[in-house]
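Here the complex is missing one protein chain, while the rest keep their positions.
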Amino acid sequence: MELEPTIGLEVHCQLATRSKLFCRCPADFGGLPNSRTCPVCTAQPGTLPVLNQRALELALAAGHALRCTIRETIKFDRKNYFYPDLPKGYQISQFDQPLCEWGELEFEAEKGRSKVAKIRRIHLEEDAGKALHPDGLACSLVDLNRAGVPLIEIVGMPDLASPSEASAYLQALRRTLRFAGVSECDMEKGSLRCDANVSVRPKGQPELGTKVEVKNINSFRNVERALMFEIARQSEVVARGEKVVQETRSFRDSEGTTVSMRRKEDAHDYRYFPDPDLPLFDVGRARIDAARAALPEGFAARRRRYQGDWGLSEYDARVLTEEPAIAGFFDATVAAGLAPKAAANWIQGEVLAFLGETRGEFEQLRIAPAALHALVRMEEQGELSHQAAKKVLRRMLETGDSAAAAAQALDLVQIRDSGALAGTIDAVLAAEAKIVGDYKGGKETALNALLGRAMKATKGKGDPNLIKQLLLEKLGKPGG
Amino acid sequence: MDVREAEKIAGLARLSLDAAERSRFAGQLTAILGYFEKLREVPTEGVAPASHPADMRSPLRADDPAPFATPLELVARSHRPEGELYRVPRVLE
Partner (left out) sequence: MLPADLTRSATALAAAVRARRVTARTAADHYLGRIAAHDDAVRAFLHVDPAVVRAQADALDARIARGDTAGALLGVPVAIKDNLCTTGQPTTCASKILADYRPPYDAHVVERIRAEGGVILGKTNLDEFAMGASTENSGVAASRNPHDLKRVPGGSSGGSAAAVAAGLAPLALGSDTGGSVRQPAALCGIVGHRPTYGALSRHGLIAFASSLDQVGPMALNLEDCTLLMAVIAGHDSRDSTSRPGGFDAAAARRDDALSGLRIGVPAEYHSDALDPEVRAAVRQLEDLAVGAGARLVPLSMPLTPYAIPTYYLVVTSEASSNLARFDGIRYGPRDEQQELAASYATTRRRFGDEVKRRIMLGTYALSAGYYDAYYKKALQVRARIGEEFARAFARCDVLLGPTTPTPAFPLGEKSDDPVQMYLCDVFTAPAPLAGLPALSMPCGKSKAGLPIGAQLQGPTGADARLFAVARALERRLALDLSPLEAPRGA
């Protein structure tokens, strides 16, 4: 009997706000333990939640980017359970009436085949803190810096048919949310977390098999590893004639396996009820529409535009839409007047190469889009050779200098003044009598040698075309 | 509510009751729940549940961070903190 897997991903993503969801603590990553806490997020008695407007706006942006239906009035519910990283003994979340429902994400399931996966719901909730269990210590330790950080939970339908499809879905989801400005989606920093629901069923059977939840998948690489292991494990269980147990399992990175997380059966009665500290919120048609209008262009739409309007290749379009910062820089450079193809070449070739070498981030680029345009204009106007332009750009990226300043500093501005060059050419002709003789004797290629000498004499700054022209004027035709 | 249910509810609420308390509470709670049955007399089909007065709406707050001046003082209030971290008995994972 052939089995096929079905996978649905539940993704938690930290919203790019400055403060936490229900209090004014900074929401930044890192910081000394418990330095970003206050009476509200440490659940001191008598404290109350007040909702962060930007968190709501970013959640709306996510809903629009994923084409969801959005609720005009929302409530928050309490999810009640005890754990040391949950200060109030409940998490403020949304239970049965999430902010967004029934959206979709189009992604490239494999090369050349696109697929649309359904999004069941997106809701707002606060993050818990962190409980640490250091080896050798008889106690556990709690850091509440993350307690109260704003999250959205994005629940996908079990539409994914393989581990590689799941990975592709997650990549597309990450890119969509980054382009929408919703979240950094960085798994290393914990601003993107992924749990998977996995089941197997006989091929062709419409009903889904028993679902197992897999948690603790903490990198993109581990998404496929965890899913491959779990699918194989479930398949083996079924092949032995046994039933897959519905449970929650944790992925063990070092072994590449999933292990059962022991839970008491009543631990799942969260006793959800509407949070009495938070009456209903009027999201409102106006705010929903404003969020849609403000949504930045998605990566798929940009790719289509770059190829369609500007004739870039599919490859170019992909590279330029890898990250929103690159696409934004590209768009701005074109807006400053640079031709799309030239901009694409320079960004892909020199700028990204530089970032790769220096392990830099695009967001920290020291040049403005207009500066790149200015550099290319200098080359087009003959002030810089192509090689010189590359060197100048490098300096601009290192120091933030303008094109003109960098070219001056490197002394690479081409000499294009015939008068200025005349002296140099005369000197070269005088010094290289043999090559002059070769040329006059009919060897055309001797001209290049003279050109080379003249370029060297000008320290590479001479305009090669002009020098060639002046040499020809002085020497006449070869053999003449 | 029987004693077994009382034990289950107490567990959910992290209340530990001894045997005497379990049976005493089970009895009292049964009486109170019996009194609550009175609500069945009130017809409520189609009535939307009210958590608050009908016209109440929550405000939104600007995303403007304001760090609490003395966050580590909050840790100092706890039982035997470990430096800047709250100490709790070992969580069995």
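General remarks:
Letters are used for the chains, namely A and B, taken in the order the chains are written, and counting of residues starts over at 1 for each.
Throughout what follows, a contact is a pair of C-beta atoms (placed from the backbone, for glycine too) under 8 Å apart; a residue touches a chain by one contact, two chains touch by 3 or more.
For clarity, every value in this text was computed on a predicted model and none was experimentally measured.
Across the entire complex, the residue among A:5, A:209, A:279 or A:462 in touch with the chain not shown is A:279. The omitted chain makes contact with chain B at the following residues, 1, 5-6, 9-10, 12-17, 21, 25, 28-29, 31-33, 35-36, 38-42, 44, 47-56, 58-59, 61, 70, 73-74, 77-79, 86, 88-92. On the side of chain A, the interface with the absent chain consists of residues 39, 42-51, 78, 80, 82, 84, 87-90, 138, 140, 142, 269, 271-273, 276-279, using the contact rule stated above.
Simple rule for what comes next: only the chains that are shown with their structure count from here on.
Every residue of chain A that touches chain B in the complex is listed here, in rising order: 17-19, 24-27, 32-39, 42, 44, 50-56, 75, 82-84, 131-133, 138-144, 261, 266, 269, 271, 274, 276, 278-282. On the chain B side of its complex with chain A, the touching residues are 8, 11-12, 14, 51-52, 56-68, 71-72, 74-75, 82-91, 93.
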